[in-house]
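Attaching a single structure in structure tokens format; questions to follow.
One chain of protein is taken out of this complex; the other chains stay put.
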Amino acid sequence: MSTQTLYLIFFGGLFPLMFLGYILGRQKAIVMRSQGIKMHSQPDQYGWFSALYTGLPIIMIGVCGVFLYLFGFRAIPASLLVAASLGVGALSLALLIKSIKASTKARDLVEDLINGMLIGASLVSVLTTFGILLSIIFEALQFFKMQSFFNFLFGLEWAPDTAFLEGAGRADAHAAEAKFGAVPIFAGTFYITVIAMFVAIPVGLLSAIFMSEYASSKVRAQVKPFLEILAGIPTVVYGFFAALTVAPLVVKVCNFVGLEAQYQNALSSGIVMGIMIIPFISSLSDDVISSVPQSMRNGAYALGMNQAETIRFVVLPSAMPGIIASMLLAVSRALGETMIVVMAAGLRPNLTLNPLEDMTTVTVKIVEALTGDQEFNNPLTLSAFALGLVLFVVTLVINIISVSTIRSFHRKYKVSTL
Amino acid sequence: MTMENGFIQHALHAQEQDSTQESIKVQVKNLNLFYGEKQALNSINMDIYTKKITALIGPSGCGKSTFLRCINRMNDLVPSCRVEGYIGVDGHDIYDKEIDVVAVRKRVGMVFQQPNPFPKSIYENIAYAPIMHDIVKKGKECDALVERALRGANLWDEVKDKLKDPGTALSGGQQQRLCIARAIAVEPDVILMDEPTSALDPISTEKIENLMLDLKKNYTIIIVTHNMQQAARIADYTAFFHMGNLIEYSDAKTLFVNPKEKKTEDYITGRFG
Partner (left out) sequence: MPNDKNYFYIPQIKKRNQKATLFKATTLLAIIFSISFLIFFLVDIVRAGYPAFTQTYIQMDVNINEEVVENPYSALKGKNLKIASRAWLRDLPNLIKENPSWMNTTQTLWVLANSEVDQYVKGKESRTHERERVYVDELRADGKVERKFNTIFMTTGDSKIPENSGIYASIVGTVLTIIVTMVIAFPIGVMTAIYLEEFAPDNRWTQVVEVNINNLAAIPSILFGLLGLAIFINFFGVPRSSPLVGGMTLALMCLPVIIVSSKAALKSVPSSIRQAGFGLGLTKWQIVRDHVLPLAMPGIMTGSIISIAHALGETAPLIIVGMIAFVPDAATSFTDASTVLPAQIFTWAGMPEKAYLERTAAGIMVLLVVLLSLNAVAVYLRRKFERKW
């Protein structure tokens, strides 16, 4: 029997049984009530009670079966499992209907089940974090079994497929084995992030100051949608723009002033990434600056400072912890940004300070290693998970620091947005 | 300066008592203030005397704080607010179009209900504005000013060893005195105080009250207070506001002991407010 027919039979059995449970449970309660017996709950609730507790064992056996199957325990044929689960369901239905008494607390039992389902749902997000962590760590460990951890973190050369280079006739004499020194990749990531921040921090912060301090509410309402659109543009679109408009522009400008730039360069991807992050910084900083209490500003005005002096001497220093935290969040965003660098920064690990050359980043290498044919025993494929682990740890630390800073900042001024 | 006709008689009464040493610092003539369409102050006329403490009392929402904020044009910050009439400091119209609001506020300082030290060191809290206004240059001259201001605010002995500490680390009462020190460092003529002790404990309040009595040797002080005992303790003159009107204005003793108006009497005897 194909998997699809099995699913069909499973759900084809599950829902009618549950429906039957609802009808019978409700009917029995109505009959009992009409006999003058004082019931604990409403007839509907008895219906739900029998339906849900009929479905529960079926689903549980089904899920257990799927898991057994995944872990390679396939002694029991799947068709038997489906039949068994439906059989148990039918049995529990019969028992439930029989056991309904005046004292059965159908409502409480139903709500217990619902509460359990809600807890189960809230577990999903926790499981997701653990899923990411475990999947990355597990594969990364595979990688570190083959390659030294120390070399990975501090090695200066990333040459995973020297065989390919040899074929192309570019191999050095000593290029015998693949090298996984990730420093050039980390450096590229860091460098492009720095360029992005050089664009995003001044523009984002100044925009936030304009929006929160100078703009009237009318201007605010008109300008805000523009920033929201900017924030809503998909990163792949930014990447296209970086590669096809900004990069040639950078090359042209560089040629004009006598510099040589490559078509894939760190500068253009950094600039576009910075622009992508502007609305992120400006909206977070806007929140922070707006929550600086007016009394602070009044204190400065009363001393005869003008608005700009007040902003610089009083408002910004007060908001500084929150502003720094939002910048940290922006940094973590830039570190994890993928599409722009994949499309505009290049694939070559290149340890250089020249922003006009191509560079590569952690995310680019992850994408490169995991597209196309993959063998999970190949260190090149697994290197993606090692890089992913570094990315995960770094962004997680940054996020925890900045979120707690922003929270304590808002608590200080008794405003809560996070 | 000649007295105008119809000028508040209670002020005249105060004037008669010791007219020898009284001179007018702030003169308010026919002041109307609107928030949008709503009128918040109705043609206020008032003379405030040099180097005296003038207390403004009245039930909440009576316009006393609004009036106070007119004197250093803090109301300019409220977009819907419109002011008509004349306020003169030493005979100079502060609402004159050619006068920069910054300069007005340098002449007329203000201390707020909540202590609001800047998130900077104690030293910077005081030194920043004087340097900005070019009153002193950075360095020794400025150090001297900071000490003078802190001594003037009776705070020097408590903070002289920790001038680099953040101003926000001080206690509430100390913070408020820091704010006063900050205000006098700019060398104003008039200091406005908007319920400066309402957020403080009784001991800190007493210290601030004593400080005010010291300060009036050099400055003209106008204070808004909801606390009538406080007004009685420290004020030389007291004005009673109600529903945007100046009901009665005279020397403090007269107003508290022998009010002319029924409303004033009702208020100070606690019948409303």
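A and B are the chain letters, set down in written order, and residue numbers restart from 1 in every chain.
Everything that follows uses one rule, which is that a residue touches a chain if its C-beta (ideal position, glycine included) is under 8 Å from a C-beta of that chain, and two chains touch if they have at least 3 such contacts.
Just so it is clear, the model here is predicted, and its values are computed rather than measured.
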Left-out chain, listing which of the shown chains it touches: A, B
Per the touch definition above, residue among A:93, A:275, A:288 or A:314 touching the missing chain: A:275
Full-complex contact with the absent chain, from A:13, A:62, A:89 or A:239: A:239
Of A:34, A:125, A:217 or A:377, the residue in touch with the unshown chain: A:125
Touching residues (missing chain, whole complex) on subunit A: 70, 107, 111, 114-115, 117-119, 121-122, 124-126, 128-129, 131-132, 135-136, 138-139, 202-207, 209-211, 213-214, 223, 226-230, 232-237, 239-241, 243-245, 275, 278-279, 282, 304, 306-309, 311-312, 329, 332-333, 335-339, 342-343, 363, 366-367, 370-371, 376, 384-385, 388, 391-392, 395-396, 399-400, 403, 418
Residues of subunit B (touch criterion as defined above) contacting the omitted chain: 1, 89-94, 96, 98-100, 102-104, 106-107, 132-134
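Basically, only the chains that are shown with their structure count from here on.
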Where subunit A and subunit B are represented by their mean Cα positions, the distance between them in whole Å: 55
Residues of subunit B defined as touching subunit A within the complex: 72, 74, 77, 79, 102-106, 109-112, 114, 116-120, 128-129, 132-133, 179, 182-183, 186, 192
Subunit B contact footprint on subunit A (complex, rising order): 216, 293, 295-296, 298-306, 309, 313-314, 317-318, 320
